[in-house]
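All protein chains but one are shown in place.
Entry: chain A
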Amino acid sequence: MTIASGTVREAAIAAPPPRSAAPPARPRKRRQLTRNRWGYAYVAPFFLVFAAFSLYPFMYTAWVSLHETSLSNINGGTWVGLENYRDLLQSEFFWNATRNTFTIGILATVPQLCMALGLAHLLNYKLRGRTFFRTVMLMPYATSIAAATLVFSQLFGRDYGLINTMLEAVGLQAIDWEAGTVSSQVAIAVIVTWRWTGYNALIYLAAMQSIPGELYEAAEIDGASKWKQFLHVTIPSLRPTILFTIVVSTIGAVQLFGEPLLFAGNGTTSGGSSGQYQTLGLLMYQQGWSNFHIGQAATTAWAMFMIILVIVGVNAVIGRLRARADR
């Protein structure tokens, strides 16, 4: 490399001076562009697919949300401007669903990420059969939502559910999980947590393995217990990863749909007899596909998108501020 470029330079010096400085520069620029063109060509498929299956539906949903229209007549609705948005903000169903989405989201995300951190920490030790445990951890993630939810709704069943049987065995009252607001939301959060904990744990584990072992040895010599090492070495090193998983889990939580849909076992979109676990995802589906107000459903979809945007934005700002404080 060095030899080659040296030769080129010498050749350039030896050659008679060019009439102007521009001509030799141009071919180089063009060559660079050609090289970049290949780069664009390689990423093009992604952007084509993105445009067709994400960007277009996204804009189309915005368009639909400005119309009063039904599922059967999706292109022929009447223009209503922002009326759908006003209706949504005045709808008690929307606020109920928003509240449920948030409470289930917090009930699911917080324990899930904490448990994932703990699990990853344990798996980071040189355990016998590590690979086995890692595989097992990823299995819930590989299970279909429908199958998992059906099994869990059996477990949480009022009359013959395993959990109630156990509660009664230790002398506690059986709980009608599906009927109560808190109990149903806890149950759904358990299903979500069960599915996603292993996935997050693997992400944390990967990040933990890139922390140099010397840091732990230094901390150990400094007199840090295992817990202090976790607190002062592991957690700070994982901060960017933790922020990432919070964002991903939050997006998942706002879009929560399959678990509450199937929790009662019959796939209704009402989210329980009094909507006690109706999430925004369910509400949207109910508006569009049960009540055929597709314009209203598109509005809810956009509201969900805005909520995600705000949460991710807040996270990004927090991350930026922390990074600045770090400097």
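In the analysis below, a residue touches a chain if its C-beta (ideal position, glycine included) is under 8 Å from a C-beta of that chain, and two chains touch if they have at least 3 such contacts; residues count from 1.
By our rule, contacts and distances are computed from a predicted model.
S.K.: Looking at what's absent rather than what's present, what does UniProt name the missing chain, "Pyridine nucleotide-disulfide oxidoreductase", "Dihydrolipoyl dehydrogenase", "Inner-membrane translocator" or "Sugar ABC transporter ATP-binding protein"?
M.R.: "Sugar ABC transporter ATP-binding protein"
S.K.: Would you mind spotting which of A:74, A:167 or A:224 touches the chain that isn't drawn?
M.R.: Final answer for the missing-chain contact: A:224.
S.K.: Determine and list the chain A residues touching the chain excluded from the picture.
M.R.: Considering the whole complex, chain A reaches the absent chain at 212, 214-215, 217-224, 228, 232-233, 236-237, 239, 326-327.
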